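Missing here is one protein chain; the remaining ones are kept as they sit in the complex.
Which chain is which? They are A and B, in the order written, and residues in each are numbered from 1.
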Amino acid sequence: MTNREIILGRIREALKIAAPYPTFHDSATTTSPLPASPQSWLPPVGETLEEQIQLFRRNAEDLKAGFRECTNANEAGQYIKELALAGGWKKIGRHSGELTDPVARELGLPEVRTDGGYAVNDLESCDAGLTECEALVAQTGSVLVSAPSAGGRALSVLPPHHVVLARRSQMVPDLTVALQRVQEKFKDNFPSFLSFISGPSRTGDIERILVLGAHGPKKLTILLLP
Amino acid sequence: MNIVQVLERLGHTVDYPEAQTCCGQPAFNSGFWDEARAVAERQIAIFQDAEIVVIASGSCGAMVKVFYPELFHGHPRETEARALAAKTFEFSDFLVNRLGVLDVGARFPGRATFHDGCHGLRELGLKNPPRQLLQHVRGLELVEMKEAETCCGFGGTFAVKFPMISTAMGEVKCASIAETGAEFVISNDSSCLMQIRGVLERQGKSVKTLHLAEVLAQT
Partner (left out) sequence: MNVHAKTFNEAARHQTADLRQRDWIQKALAGYYAKRDEFKNRFQSWSGARDTAAAVKWEAVNHLDRYLDEFASRLEARGTRVFWAPDAQAVRDYVVGVARQHQVRSIIKSKSMTAEEIHLNDTLEQAGFEVVESDLGEYIVQLRHEPPYHLVFPAMHLTRQQISDLFQDRLGSESTDNPEHLTMIARRVMRRKYCEADMGISGANFAIAETGMISITENEGNARLTTSLPKVHVAIVGIEKVLPKLSDLALFLPMLATAGAGQPITCYNTLYGGPRQPGEPDGPEEFHVVLLDNRRTELLADAEQRDALHCIRCGACLNVCPIFKNIGGHSYGTTYQGPIGSVITPHLRGLQDWKHLSQASSLCGACTETCPVKINLHHHLLHNRRNAIQARPARFEKLVQTGFVFMMRRPRLYEWAAGIGRILQPLQRLVQGTVLDPLRAWTKTRSFPPLAEKSFRELWRKRKKL
């Protein structure tokens, strides 16, 4: 017998005796069956895109992520230039993309492009990582990235400042919709990597005191384009 | 006797079957369910004809209401066990939820804080009834302590099997009581009161322990 057969056999044997379905005698809800989606329980999200953007803004602020709405790509490019100046950036990492290409051109800094692969030490010495994303999630203030939309796995986590370029149409109300979108888009051919990023990296491991930039980026900036 | 006085004041007839002894919880909690059943069976028989059974303590109340059905699950006496569970009430539960009474005409001047016995609080869901009753006691100033819902550390045989942990928990509770500046700590569970009193006295604190019924019986 293979290990797989051994374990599945143990499980089937164990499940021969049924365990009672949880009864909710002590809960406030007596609806049965339970709602199909957890959206009725989770924190409410606004109805309109505008409300959702405002919610995202508030959440991003709480998470200590920078968020800025830009009227066009130029404005975004200018803003990133300011960040580069303030941060003393000498080299950035990025991937090719509709939004990243013009911004990178505008920045004019030496860059490491991850598209066809890269040397780890090159990426490690970049001051910032510039990526696009799959979606922005209003309910949690999260950025959903994937390997194809953010230049791989490491680009959005290794350089100390992560800058995300997103479109308004990418704003979704909550995690449920974000996951639905991903399933619709990729069907069975998922990327090997997807990540919900909610703020810059952090830890509370020392005396429960919040410190940003534990291993991942110390700074996260999200720019919303039309 | 305080419970009897309060109930009679409200116009009820109270009987006390002298044959009763113990709900069986000490055996149950230690894992001796056969022994617990042997003791519980007697109590079930004794209270067979009672209309309502009122219990002074949250932990005994929980034993009967919540655990008797589990203890007798699949046992010939299961129906009677469930019947007893259905008609048994902890004292404050009975007054507030069954009789709809909040004011029992009590007077007890002083500054007090209330300790939630875990069984009453979590097994029986009785956060509000004791407080609602105390709020109507003339002259009583009720203050909440930070650790009101934290276990005092009694836990039945736990108190003597793991005395150092039990005492540590008692100390946390007493520190929280002290923070309120209360003269009295009230609870609806005598075992909790015994534990809290035991720690307070060792600490030389002057805070007095009182059962909810004692306070409600005062006029």
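The criterion applied here is as follows: contacts are C-beta pairs under 8 Å (C-beta built on N, C-alpha and C of every residue); 3 or more make two chains touch, one makes a residue touch a chain.
Predicted model only: the values in this text are computed from it and were never measured.
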Given A:114, A:170 or A:221, the one touching the chain that is not displayed: A:114
Options A:90, A:185 or A:215, residue touching the unrepresented chain: A:215
Positions on chain B where the hidden chain makes contact: 1, 4, 16, 18-22, 24, 26-33, 35, 38-39, 42, 118-119, 121-123, 149-151, 153-156, 158-170, 172, 194-195, 197-199, 201-202
Contacts of chain A with the absent chain, listed as residue ranges: 2-4, 6-8, 10-15, 17-19, 21-22, 24, 27-29, 34-35, 37-44, 59, 62-63, 95, 114-118, 120-121, 124, 140-142, 147-148, 151-155, 157-158, 174-176, 178-180, 182-183, 190-209, 211, 213-217
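We take it that only the chains that are shown with their structure count from here on.
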Centre distance in Å when chain A and chain B are each reduced to the mean of their C-alpha atoms: 51
